[in-house]
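Shown here: the complex without one of its protein chains, the others still in place.
Moving on, here comes subunit A:
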Amino acid sequence: MKPPAKMSKPTSLFVIFFSLFVMSEAVFEDQVGKFDWRQQYVGKTLFAHFDSHSQSSKKLFLATDKNIFASFNSRTGELFWRHVDKAGPEGTIDILLLHGQDALMVVGGGRLLRSWDTNMGGLNWEAVLDTGSFQAACFVAMQDTVKHVAVLKKAAISLHYLTNGHQKWVENLPDSDTVQYQAVYSGGEEEVYVLGVVPNSHLTIIAYSLEDGEIIKQRSVEAPWLSSVESSCVVVGHGVLMCVDTATLALYALPIQAEEAPQFNQILLQSLDLEVSPGFQPVLVSSQPHPARSPISEFFLQLGPDHHVLLQLNADGYTIAPLRDFQPAFLVSFSTTGEKTVAAVMTPKNETACAINLFSADSGRRLLDTTVIFPLDLNGGKPFKLYVHAFLKKDDSVGYRVLVQTQDHALTFIQQPGRVVWTREEALADVVTMEMVDLPLTGTQAELEGEFGKKADGLFPMVLKRLSSQVILLQAWLAHLWKLFYEARKPHGQVKNEVTIETLSRDEFNLQKMMVMVTASGKLFGIDSKSGSILWKHYLENVQPNAVFKLIVQRTTAHFPHPPQCTLLIKDKDTGLASLHVFNPIFGRKSHIAPPALPRPILQSLLLPVIDQDYAKVLLLVDDQYKVTAFPSTKNVLQQLQEMASSIFFYLIRSDQGNLSGFRLRKDLSTERIWEVVLPTEVQKIVAVNGKRPNEHVHSQGRVMGDRSVLYKYLNPNLLAVVTESTDAHPERAFVGVFLVDGVTGRIIHEAVQRKARGPVHFVHSENWVVYEYWNTKSRRNEFSVLELFEGTELYNSTVFSSLDRPHLPQVLQQTYIFPSPITTMEATLTEKGITSRHLLVGLPSGAILSLPKMFLDPRRPEVVTEHSREENLIPYAPEMPIRTEWFINYNQTVARVKGIYTAPSGLESTCLVVAYGLDIYQTRVYPSKQFDVLKDDYDYVLISSVLFALFFATMISKRLAQVKLLNRAWR
């Protein structure tokens, strides 16, 4: 240890000294992207438009459910730009309209109207709309030029200039308390039509003058069968409203602009020889290629899940002619280029592919050479939506590109002739939970390992086997050397070889792992942590949108020849019913092991350290009758459970009742309640409970203090940190409670109350400390608090820790600091042996990930510097926690809306693997104590070896010389 030299100027110098000594760990410029990668996502597509402004444009515009407006390069699938709006309903994108270079967007349930420049992605203007929930919007054209946009709200309609967003006029809608206004239509005339409906009574049509918003005419049409304009009506041809009704099985046509009292014209589907699939709600699809002109008179009618009909409205505006019947056909879409409108239809081809064909809209004829094959991924979702971009080729024929959205939120872009240009897995924008699994050994290593797995065949075959496997190893090593030698001559950049699922193997220091990610949509991904490439994916159908997931690694890769095994617990949040998905995390394949049926709601799952004969850890599932199901439940496991039953304890938390209770397993796998703690819900509610990570190692049992005595840590593996928030939200009386409860005995080890504080509370519980962050309501700032538990200078029982035999309460030290930024998530680094000092990884709302040394969060930081504290390397207390930009581990690679940080140890003690996920995914390595076990990149091997050799020869020569000299002296 460096003794700090005469330090009479205590604080400031000391802090500077430390900052220099401990942390200088920003990346160098040439290290950017070497150990880290980032992937940016946008989420589930709600609206997609192709840039049809110019023929050669490569842009694609998307608005998503994550409140993002983004532009993609349609040739590569890369992001041009992305605007991330506020999360939640405040930033919801209600509609995206595209015209020329302007993209119009209504945001936040009709709160704002925005216009974006599609070229650069800049904001043209933003207009605040009057209150009222958004219904519909459309462009309004006058004399063939689009100059306005109309926005329909629940009780008002307003017209805005496209150039600056200024409001031209706003009018209240008549009888808006009875009439539900749902659609707005403009066909390029002087009027804007608003359609409203009184369900099962009549339809209201109001025509507004474009100039001043005056009501030109108002009509009411009897429509007792109509309940919603939005879901069952479209406008086709020259302003004809076309509706479909399930009850009467008929189409209804109505000219909107008619002068006299209009009537719906009923056309029975039977008269067109059409039949609706039982239980299916028919859907109409129409197209208005240009806002200045009326929609085309052809439209699709969907009669069943895979049955579409192309219909044409005749010139008289009352009769309909069927053009073509498409069955089977999943998806249809219109697209227009120049004067031609085409219809794209997706039909199933075989098990693994779908075909997309183009048809001329006005005749229904198939266009030649327009077939494109869309490969169906068996591990993906079904096609969900089709976005088609048609263009005129040089020979005046129609070419097209298709964007297919599937149920698992993936986007696939296909170009003629049938080539998948790119695929984006947008499900990854919402990662729920993840694990990192070691990669399997290489074939040769596995060969060597396999020797131990098998039972002995006798001495001689064993020797032979050993020899042969070592020959194989030697071969592999020689091949590796040759490869190294061969590749050394190539320039460095070209050596990178593609990672495929077949070539996966563990590297020397176990730095490359498989990231198993579970997304909210129910799609699982296996991602190579080194390159970020997706190696496998598996879509779980029938996953409820409100499902909660828990990913459990039951068997790691360490037990060759048994494959690793992960189990995903999928639980319905409302009913509590759960199901298990068992799979191999390296290949993503579903395991053949049948998971147990779980007929009752599951309250708790716990992974026991007990392993079955196949080295899989046992998972216990507790149902609402406190009965326990074991998985795997072989005889061996049940026997072990019976033997260990009296030492298996678990806890349940019912935060709605404020109830924490502990149970003990009985021999017959029933349970017995043994303790109960109740936090009255009138005072405080439990917001989070966190135990410690089971794979965490603590290297040192205590801390050596300045006087060379040891302060032992209180390392209770069963300790739970329970965080509560007061129900009283008044800033003076609000508080955050922190309870440390022993999960076995239910003993409250410590109980602290942070006054004048409220959540959201983020906290990390590890080793012998808990760090939590809260909002101070009095000082209006974020604060960090750290609690550390010590047994004292003597250990009660140094050999083993038992919650049942630890009568003395630990000493608790606590300190609080001001943190200059709000945070979104927090995690602690984790290393193989726990020797490396710990850092806290803090996700900030700005997208930066701060690596905060735990040293700064140490309740023993002295207020007055003494000899001892200096000896111990304690930083003097300063109330404010610094944020240094060089602590941002992701430099400029910000992770938008970071939701969670996952840390995993690597084979190198100094290195911890970090994955931050949210909207984006960012993977990197951190070295909390710098790379103490790795030689630097620029380590001078030549110098060291030449010095060694020189010294060696110098010793040899001087030895010889000394001998000669001695001999000479002896002769003298």
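Throughout what follows, contacts are C-beta pairs under 8 Å (C-beta built on N, C-alpha and C of every residue); 3 or more make two chains touch, one makes a residue touch a chain; residues count from 1.
Rule of thumb we're sticking to: contacts and distances are computed from a predicted model.
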Task: Omitted chain, identified by the protein name its UniProt record gives, among "ER membrane protein complex subunit 10", "DNA-directed RNA polymerases I and III subunit RPAC1", "Poly(A)-specific ribonuclease PARN isoform X1" or "hydroxymethylglutaryl-CoA lyase" - done: "ER membrane protein complex subunit 10"
Open item on the list: Out of A:302, A:469, A:745 or A:768, which residue would touch the omitted chain in the full complex?
Closed with: A:745
TODO: Looking beyond the chains shown, say which of A:247, A:597 or A:864 touches the absent one.
DONE: A:864
Task: Full-complex contact with the absent chain, from A:464, A:804, A:935 or A:967 - done: A:804
Open item on the list: Out of A:755, A:833 or A:959, which residue would touch the omitted chain in the full complex?
Closed with: A:755
TODO: May I ask which residue of A:422, A:509 or A:877 touches the chain that does not appear here?
DONE: A:877
Open item on the list: For subunit A, which positions touch the chain that isn't shown here?
Closed with: 9-11, 646, 661, 664, 666, 672-680, 683-684, 705-709, 735, 737-738, 741, 745-748, 750-755, 776, 783, 785, 793, 797, 804-807, 809, 811-818, 859-860, 862-864, 866, 868-869, 877-880
